[in-house]
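Below is one structure; the comments refer to it alone.
Moving on to chain A:
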Amino acid sequence: MNFTLFLPELYFLILALVFFLLSLGRESAGRDQGIALFLSAVGVCLVALVLNERGEMFYHAYRVDLFSQIFKLVISIGFFLVVYLSRGLKGLDERLYSEYYMFLALSTTGLMLLVSSVELLTIFVALELSSYSLYIVIPFRNQSGGRVQLEAAIKYVLLGAAATGVMLFGMSYVFGVAHTTYIAELARKMPDLMGQPIAIGGFVLMLAAFFFKLGLFPFHFWLPDVYEGTSNETAAFVATMPKLAAVALLLRLVALAGAGATDLIQILAVIAALSMTYGNLAALVQSDIKRLLGYSSIAHGGYVLLGVLSLNDVGYAAAIYHISGYLLMSLACFLVVCKLSRAGENVTLDNLKGLYKRSPLMAFTLGIGAFALAGIPPFVGFTGKFFLLSAALKQGHLALVIIAVLNTAISIYYYLNMVRMAYATEAEDMSALPVDMASKVLGFALIVAIILMGVLPYTFVDMARTAIAGVL
Partner candidate 1 sequence: MKLADIIQSLRDKLPTLKRVIYGVIGLTVLADVLIPRGHPVFITDKIPGFWSVWGLVGAWVLTRVCKGLGHIWLMKDEDYYDK
Partner candidate 2 sequence: MQAITSIKPLIVVLLPAIAAILIMFTGNKKPNVREAWSFIGGIITCLINLTMVPDILSGNVIQYTVFKMLPGISVKLTVDALGIIFAIVASFLWILATSYNVGYMRALKEHAQTRYYACFSIAITGAMGVALAGNVFTLYLFYEIISIFTYPLVAHHQDEEGYEGARKYISYLMFTSKGFLLPAMALTYVLAGTLDFPLGDFKNGIFPADADPTLVTIAYVLYLAGFAKAAIMPLHNWLPSAMVAPTPVSALLHAVAVVKAGVFSISRTMLSVFGVGLLTHLGLGLPTAYVVAFTILTASVIALTKDNLKARLAYSTISQLSYVIIGVALLTPSGITGGIIHIANHAFSKITLFSAPALFTWLRIRKRYRK
Partner candidate 3 sequence: MEHFLSGNQLGYPILSILTFVPLIGALIMLVLRGDTVSRWWALLVTLTNAGLSLSLYANFDTSTFKYQFIEHHSWIPSLNINYTLGVDGISLLLVLLSTMIMPLCVLCSWTYIQKRVKEFMFSMLIMEAAMVGVFSALDFVLFYIFWEAMLIPMYLLIAIWGGPNKTYASFKFFLYTLAGSALLLVAIIALYLKTGTFSIPMLMEHSYPFAFQFWVFLAFALAFAIKVPMFPFHTWLPAAHVEAPTAGSVILASVLLKMGGYGFLRFCLPITPMASVHFMPLLLGISLASIIYGGYVALGQNDMKKLIAYSSVGHMGFVTLGIFVLNSQGIEGAILQMINHGITTGALFICVGTLYERTHSRMIADNSGIGKLMPIYITFFGVFSLSSLAFPGTNSFVGEFLVLIGAFLQNKVVGFVAIPGAILAAAYMLRLLQKIVWGERGPAPVFDLNAREIITLLPLMILVFWVGFVPGPFLEVTHASVARLLEQVQAGGGVPLGGLTLSRIWHMLCSLC
């Protein structure tokens, strides 16, 4: 057993342990934050180091390949960014910082395990690991008198439990028809079995947990409520990290079905269309920015599903690309939300007023983020969407593609509204927004990343393509 194969997971486990140890001692916000930032940065480096590792572990239940490593890298970067972005942690009780980081690290560990799992039960375990951590983290919010974070947590827990239950139910069916829990085995057997209703049903039910994670219709209900209820920083994590892993698993699992699984694709197409439409329509009338981003992420889940259901390398690469881009765009928005929020409270559209004056860089970050989410070139959102649409159209999903582009047009309204609020309005309080240098650097880096990734997607897409060669 090559130790380096398991290095990222191990590292993040250790990271969690470090914070566990820290939580035992005297709480110190600055120390915790510093250590978290440092260790997460080291994590990114470590993951990058093992990017080219290949191998299998745990009796073939665990596979390290480029696909998983890329996801791990993105996840680690995401983790770093979330930690970086949430340095202020305005919404949290200072005493909980070390615990907070511990659970995040655990959840990340779970996500990393998840992307490498190639056996159904392993997947289940990894999923639970990542989820349970989050269940605990979500109600961490020091909103005096408010119970909204608890409500959010309960929703997340219950819906998560339901989704997991459904997944298990589905897995049992799959195991029932295929007599194996190994993905590699399943990949051999499933394409032939996809003609059977029971296999399809089981398969779709098995995907439910990832629908839940990705916030796809009909398991999207938690998303706006949880975003709204939890602290801004946690929301940033919830909005990005689990989705990366969910996409990875969706890709892995859907690939099992084989190219001939038209029924599965139909169901996925319906889900994609409904997700996009539902997310975008509901977002139109939101005023809470987190809620708005929540709905927006439902829609983006739908877009990503376009790539997933195209069942080809272009589509998969597009899905990976888009979800990675989504990480950047989404974090750009959450950065602004976090900075705008004075004491961890939720941010509404009205709070954006006069932002161009209060903090030009934050306004710019928000603007770029919003335009990117809207899919306006030359930002990453456009390029991702372009790839997704190409892939879907290549498979002949014309109607779905048209629904997607129309949704893009609809979605521009609320993104634009954010930009308008930030740029074209005046606030009563035009005092400068205190933004620390680090956040500025982050904002700037995100902008550059969004643009660069949009304009020069070449390397990333190629990498993603190579990665999925192993999956398909």
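As a selection rule, all candidates are chains of the complex that A comes from, given by their letters.
Note that a contact is a pair of C-beta atoms (placed from the backbone, for glycine too) under 8 Å apart; a residue touches a chain by one contact, two chains touch by 3 or more; residues count from 1.
Note that this is a predicted model, so its numbers are computed, not measured.
This complex places one of the candidates 1, 2 or 3 in contact with chain A: number 3.
The residues of chain A lying in touch with candidate 3 in their complex are 314, 356, 371, 376-378, 382, 386-387, 389-390, 393-394, 398, 401-402, 405-406, 408-409, 412-413, 416, 419-420, 423-424, 457-458, 461-462, 465.
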